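Below is one structure; the comments refer to it alone.
A single protein chain has been omitted; all remaining protein chains appear in their positions.
Which chain is which? They are A and B, in the order written, and residues in each are numbered from 1.
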Amino acid sequence: MSDTLHIQHEVASHGHSGEPHVHHHKETFISKYIFSMDHKMIAKQFLVTGIIWAIIGGLFSVLFRLQLGFPDQNFPILETIFGRWAEGGKIKPEFYYALTTMHGTVLIFFVLTAGLSGTFANLLIPLQVGARDMASPFMNMLSYWFFFAGSIVMISSLFTQTGPAAGGWTVYPPLSALSQASQGSKSGMDLWIIAMTLFVASQLLGGLNYISTILNMRTKGMSMTRLPLTIWALLFTAILGVLSFPVLLSGLVLLMFDRHLGTSFYLSDIYIAGQALPNEGGSAILYQHLFWFLGHPEVYIIILPTMGLVSEILAINARKPIFGYMAMIASLMAICVLAFLVWAHHMFVTGLNPFLGSVFVLLTLLIAIPSAIKVFNWITTIWRGNLRFTPAMLFAIGFVSIFISGGLTGIWLGNSTIDIHLHDTMFVIAHFHIVMGVSAFFGMFAGIYHWYPKMFGRYMNNTLGYIHFWVTLASAYLIFWPMHYQGLAGMPRRYLDKSSWASFSQFHGLDAMISVVTIIAFSVQLMFVFNYFYSMYKGRRVRSQNPWDATTLEWTTPIHPGHGNWEGEIPEVHRWAYDYGKDGRDFIPQTEPIGENESEH
Amino acid sequence: MEQTVTHKTKWWSGGKSPFNIEYGKIMMWYFLLSDSFTFGAFLISLGTVRFGLNYWPEPSIVFSTFPFAGHANLPLAFVSVMTFVLIISSVTMVLAVHAGHNRDKKGVEKYLILTIIGGLIFLSCQAWEWHHLLTEGHPALVGDHIELLTQGNGSNPWGELVLPQEVTPALLKSSPETLAKLVQDEHASHLSFAQLLQTPKEQLVQMLSNSEMVVRKAGPTAFGGFFYGITGFHGFHVTVGVILLIIMLIQTKMGVFERRGHYLMIEKIGLYWHFVDLVWVFVFLAFYLI
Partner (left out) sequence: MSHDTHTATSSEITFVHHMDDASFNRRILKTTIILSVFTLIELALGFTIYVLHKGVPSQGFLLLIKGVICILTLGKAFYIVSIFMHLGDEIRNFTMTILIPLMLFIWFIIAFLADGSSYKNLRNKYDPYFKESTTPAGHPDIPSDAHRYNTIQKGERQ
């Protein structure tokens, strides 16, 4: 057997893209806006759906925060919205669980996974690697529509007689496996599982596309080490998704069997109302293992894309090359690998073998190293830079601040000995909201402000952007910082009314303050949504092809790129993406050939 | 335009496929990688539950029957037939892909048909095995009496062996129907079922204690769930594979690939089919061998 390589020169980066893509045929409304196969339109679809979900999920948190902050008051508006779930203006305990469950599920999966990586992977991958579209535009479209179908099913669960799933966003059995166990374990739980199954399919279709596009369709000269960090981050995100979502799928399939087919995967030795169930031999801990085998990578699926976006935005707005490009890639890779190895640190109090637990502690604490490398590199990137404080830049800097604050408490929780005290307290809530929720939102906002001109050919309003940033930053710390103290004092999460504990009575005022700030923070986000839609039609027009003076390929396309992105040939790449402030020049685009006397970076 | 270079190619510099594979095949490979985590999670769950229990049924006791062989004790025989069917269908699939490389339309058709037949035989075998396990009752000690349990997803007759001295008291507490059925199954009497029902309990128990009846305790019910869940999920994959192969066969017959100039689609479906075979290797290991 002999293998021969036939190298073709002048190979286009894409099978069907030998000639420039100019669409002469008339596109209908449906093919352009609904069942579009253009990656840029799909990105916008993901973003708008994500925004709608964020409003729903955020509103839930505001409403249950009202009750948490003022447990002895009635809010007629709650009855107006929720009807019999909040009779007399007080949220019922069952429905409080449903609200927190949906808040978690919606924000983690539907907003910060689909809305975030769905948006930026679709928008940026083809534009920044120099491809006409994704490897399979059709699968890309399917990815959105599976997500959409999942969304519809999830929303429909809000309107069932017994309410949506209410076992927490992790839906642990046996509570979630036995419909007689609670209201929220009835049909709402089935719809939750179906919605998540559709969601996994969507992630898989998307992820396979992202990976093949990044690996296979880079333009000429775009070696892997010339890719912008956004693309590296999105690559690792997609890898995480493709390898971990199937495990969640397995876990959910088994859960569905336990619910409806009488199997005993997760059930054993259970008594309900004095009656012994026949199930025997299963293990509820098994579900937790399967769930967190996805669940932990999931938090990196959320945070990695924003790390990429932030790296890019910091370098562009500091007019300096990113510090430690290779170290950034290496730490992304290290985080990606470690993300798969540490899942059981969510399970220290399940009766996990202490020796096994100590291995998980070690692996967990190792994550601090790549995370610290990244933080260090972001700070050194903007160190003595020529900073331009655009809203995107502010959000990127805010991201670094918040990520540090939240990351440090991760070291606390990663130690099993401390975690036993802090598990299931408000400390955990504070930790993951800061490090994963708020930072990911900051990265996402940064990305939206920065790439808005590419999406719509207009800028977002800056003044509203600045207000948005400062209020959000202050609220984020005001809301979540005090929760650490509550948690250290032992205040449990998932409790609707803590007034029967004298030891927590000192926190009444604090809880009320948090709730008020939550309302302010939420209204500022609505202002951002207004800014987003208003600027689509009335925003300042983008006049130059490269409004941020950036080096990457997306700014070599026309202001309003058509399907196919570049009108002529796809540009060839000659250098890495971070030639800022080099040889006396402000920036050198990636498409410019290396000059004769150019210094090496 | 073309020149032959045998080394020093910069695969990663963009502008060409760094793996020199068509993107659809890359996606199929990564999909299979992803799917291996689905199956892996199932099988590892099985292992976790099994490691978490003091007793787990021995596969050679559960899977010991063969179609049309009656009560003959033939451990592992039937599943080895299934395994070989799947291996052979994988071989015919390789041959179909190879015929595709040579653009030999007739060869592709022939081997696709053989592969489809292999898949259908496998599915029929699985159907028989499921049906057999789900319907055949085995005596099992439940509480203080003996019942006929099937291998369902909520029952398991393959627990630990019951000591002979415990069997008789348990039999005396069992229902006459169960006893009559047991006597009939064990061929311990020439009487008909209706006659057996009229026979006094003590006499039936006497007949049974003379036979070689083996009584086990009820086993862990998790076993059935995993068995039907995992083999079912595998069978679902085989079914999808057979459907895809039939579509490929129709497209080949219509000359779709001939017009397209290549049979890459057959190769991609082939990858899927081999993956199904690969998964079976591990299912075979986890359920039938260890």
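Note that a contact is a pair of C-beta atoms (placed from the backbone, for glycine too) under 8 Å apart; a residue touches a chain by one contact, two chains touch by 3 or more.
These numbers were taken from a predicted model, which means no experiment stands behind them.
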item: Touching partners, among the displayed chains, of the absent chain; value: A, B
item: Sole contact to the chain not displayed, among B:Thr48, B:Thr150, B:Gln184 or B:Ser211; value: B:Thr48
item: Residue, one of A:Trp192, A:Phe293 or A:Tyr580, that touches the chain absent here; value: A:Phe293
item: Options B:Val94, B:Val142, B:Val162 or B:Leu191, residue touching the unrepresented chain; value: B:Val94
item: Where the unshown chain meets chain B, residue by residue; value: 2, 11-12, 16-23, 26, 29, 33, 36, 40, 44-45, 47-54, 58-61, 75-76, 80, 83-84, 87-88, 90-91, 93-95, 98, 101-103, 261-262, 264, 270-271, 274-275, 277-278, 281-282, 284-285, 288-290
item: Touching residues on chain A - with respect to the absent chain; value: 1-8, 11-12, 14-15, 18, 215-216, 239, 243, 283, 285-286, 289, 293, 340-341, 344, 351-353, 356, 359-360
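In this section, only the chains that are shown with their structure count from here on.
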item: Computed distance of Cα centres, chain B from chain A, in Å; value: 39
item: Chain A contact footprint on chain B (complex, rising order); value: 1-6, 9-10, 12-24, 26-27, 30-31, 33-35, 37-42, 45, 48-49, 52-53, 153-154, 220-226, 228-229, 233
item: Chain B partner contacts - residues on chain A that touch it in the complex; value: 4-13, 15, 129-130, 135-136, 139, 204, 207-209, 211-212, 215-224, 226, 242-247, 249-251, 253-254, 257-258, 261-265, 268, 278-283, 286, 289-290, 293, 572-573
